[in-house]
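As you look at this complex, bear in mind that one protein chain is not there, while each of the others sits in place.
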Amino acid sequence: MAGPLSLEAIADLVGGRLVGEGALIIDGVAPVDEAEPSRIGFLAARRYVKYAADSQAGAFLVSTELETALPDAASRVVVEDAYPALRALLEHFHPEPGWHPTIHPTAVLGREVELGAGVDVGPYAVLESGVRVGDGCRIGAHCVIGQGTTIGARTRLHPHVVTYHDTVIGADVVVHSGTRLGADGFGYTFMDGRHAKIPQVGRCVIEDGVEIGANAAIDRGSLGDTRVGTGTKIDNLVHLAHNVRIGAMSLVAAMVGVAGSTRIGKGVWLGGQAGVRNQVEIGDGARVAVQAGVTRDVPAGETVSGFPARPHREALVKEANVGRIPRLLERIRRLEADVKRLGEEG
Amino acid sequence: MAGPLSLEAIADLVGGRLVGEGALIIDGVAPVDEAEPSRIGFLAARRYVKYAADSQAGAFLVSTELETALPDAASRVVVEDAYPALRALLEHFHPEPGWHPTIHPTAVLGREVELGAGVDVGPYAVLESGVRVGDGCRIGAHCVIGQGTTIGARTRLHPHVVTYHDTVIGADVVVHSGTRLGADGFGYTFMDGRHAKIPQVGRCVIEDGVEIGANAAIDRGSLGDTRVGTGTKIDNLVHLAHNVRIGAMSLVAAMVGVAGSTRIGKGVWLGGQAGVRNQVEIGDGARVAVQAGVTRDVPAGETVSGFPARPHREALVKEANVGRIPRLLERIRRLEADVKRLGEEG
Partner (left out) sequence: MAGPLSLEAIADLVGGRLVGEGALIIDGVAPVDEAEPSRIGFLAARRYVKYAADSQAGAFLVSTELETALPDAASRVVVEDAYPALRALLEHFHPEPGWHPTIHPTAVLGREVELGAGVDVGPYAVLESGVRVGDGCRIGAHCVIGQGTTIGARTRLHPHVVTYHDTVIGADVVVHSGTRLGADGFGYTFMDGRHAKIPQVGRCVIEDGVEIGANAAIDRGSLGDTRVGTGTKIDNLVHLAHNVRIGAMSLVAAMVGVAGSTRIGKGVWLGGQAGVRNQVEIGDGARVAVQAGVTRDVPAGETVSGFPARPHREALVKEANVGRIPRLLERIRRLEADVKRLGEEG
């Protein structure tokens, strides 16, 4: 399955239009500026067009939009949308390596741990009492799975993931290395001259098909649960505080922080390093620009940017207005001169 | 102790005013919008008032301020300050589970490690030589405690905490999973064409009663120590650089970054994703807004926001001024027309 393909077979595989030498044999995909002659160069962003002329690639996988950027003679497969095509090719050339499910002899399993069929548990993993793991899961080396945690089928935890007690993880979830699920929320009340901790008794619930990057931290709920919806993808070093709820199919870029009890809809996009304060609501399909700081509700479908985050078109207007100040100053100077002259003439 | 309580007993426990059915039996606390009839719904934020009318909660724990938002017939316990009351109820319904102190047989203890009475050490924890652990501490699975580290009584390190050599942790401290204490500061000097590392020989000192969230990083001092004061609480993914000093009872929200040698007073609040540059001083009781970037000293009691951070009232004035630009433009246009007319008339 992972062997070389003719360019014609590639066109078939990705449903693309073949131009040029269909018999050419291709053994992998590469960026246009790094491709060797046996590779198909991937060109889907205008920024990389400049590398096309000097590319050593034997052929190109190119989006319709960028086809004309290629040398006329270049053999190519042209597709409407380049990324699904790339995905299909990569799945061919880099099939997931097989694995033989093993419970490593150093794994520590607590009382009443239930493991489904075909579960793999890595060296030094610790599964505390009452943990249940679905069929076909892989628990990486050094993971510590807290008491009563449940994990759905085919989920993969990379090495060094920690879940606190009673965390709920769905099926087909991927959690990358160093991510912590279900730690206590940041909840205190000031009494007797100190910040007294409010017990954090909710859970952290990760629904099916979610992927979470490395070194993220998603806290358990204080009262009630923290919840990440089906199919939502979260990048590295993200912080979701207690009782945050994110709907399905949202995208949360790296280093985003969401404060307590905030509710985020479905299909929302949060740009890198964006922040959202506590107890706000972000509607379905909203987009929050990179580094934006959301301090109040965002309606469904709105795009916001800046701090405090406002509709992006307002930010552009504001920016333009500030840019007008030097010209305003000049007009005022002229007016002052005119008025002075008029006064003297009068 | 964790059993159901009558509403009357709840009013007694939290020192609140009982309205309605005192004999009602309650078995837990829940958010108003998720509460079942056997639960007392917690209502302390105006934002959740909208869920009160349809709530299934058998009764409510409500702040004086929001009492009128409840249906007239709702049984309730009314308190001035809802969070201490919530804390008391949660401590009743969710008592800390007991634990039997054990040194897990897989723990690796170096030479001259001293463990106090009733210490629990989890699977695969590594305590290097000379580590001293106070009475009643819990060292989680996979923690690596560097040479010469000392830990005060009743401190809890959750799984996967790492301390570098000679770290000092006080009593009653909680450190969440994945936090690193005492790593080298970011100290280099450019010589011979490269960034040469300056040895980082100070310590990382965490005083009594501090809590630190997950995946934080608090570096050791370069010369002298990095120090977090008594009772200060720090959220997830916070970075404190070498030689930072924070006073007692401060609150540091998630993803805050503080650069080298900065000194922060007592009772300071740093909002989420705020940053503070190196070598500045922030006075007691100051407040730094979320995402603010502090580049110069902040006096005691001041509230600052924005980048570069300025007193918040100045930011509001500036914002208002920018908002005036379109109106200024209009007034200038009218003036120009008037002056033109006057010139023609004259």
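Residue numbering begins at 1 within each chain, and the chains themselves are lettered A and B in the order written.
One rule holds for everything that comes next: a residue touches a chain if its C-beta (ideal position, glycine included) is under 8 Å from a C-beta of that chain, and two chains touch if they have at least 3 such contacts.
Please read these numbers as outputs of a predicted model, since none were measured by experiment.
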* Asked: Touching the left-out chain: which of B:5, B:29, B:153 or B:183?
  -> B:183
* **Touching the absent chain when the full complex is considered, from A:215, A:243, A:262 or A:278** => A:215
* Asked: Of the residues listed, A:150, A:226 or A:273, which one is in contact with the missing chain?
  -> A:273
* Structure fact -> Given A:9, A:103 or A:249, the correct residue touching the omitted chain is A:249
* Where the unshown chain meets chain A, residue by residue -> 29-31, 34, 42, 45, 47, 81, 83-84, 86-87, 90-91, 93-94, 104, 106, 122-124, 140-142, 158-160, 174, 176-178, 209, 211, 213-215, 231, 233, 235-237, 249, 251, 253-255, 272-273, 290-291, 306, 322-323, 325-326, 328-329, 332, 335-336, 339, 342-343, 346
* In chain B, positions touching the absent partner -> 108, 124, 126, 142, 144, 160, 162, 164, 178, 180, 183-184, 186, 188-189, 191, 193-199, 201, 215-217, 219, 223-224, 237, 239, 241, 243, 255, 257, 259, 261, 273, 275, 277, 279, 291, 293, 295, 307, 318, 321-322, 324-325, 328, 331-332, 335, 338-339, 342, 345-346
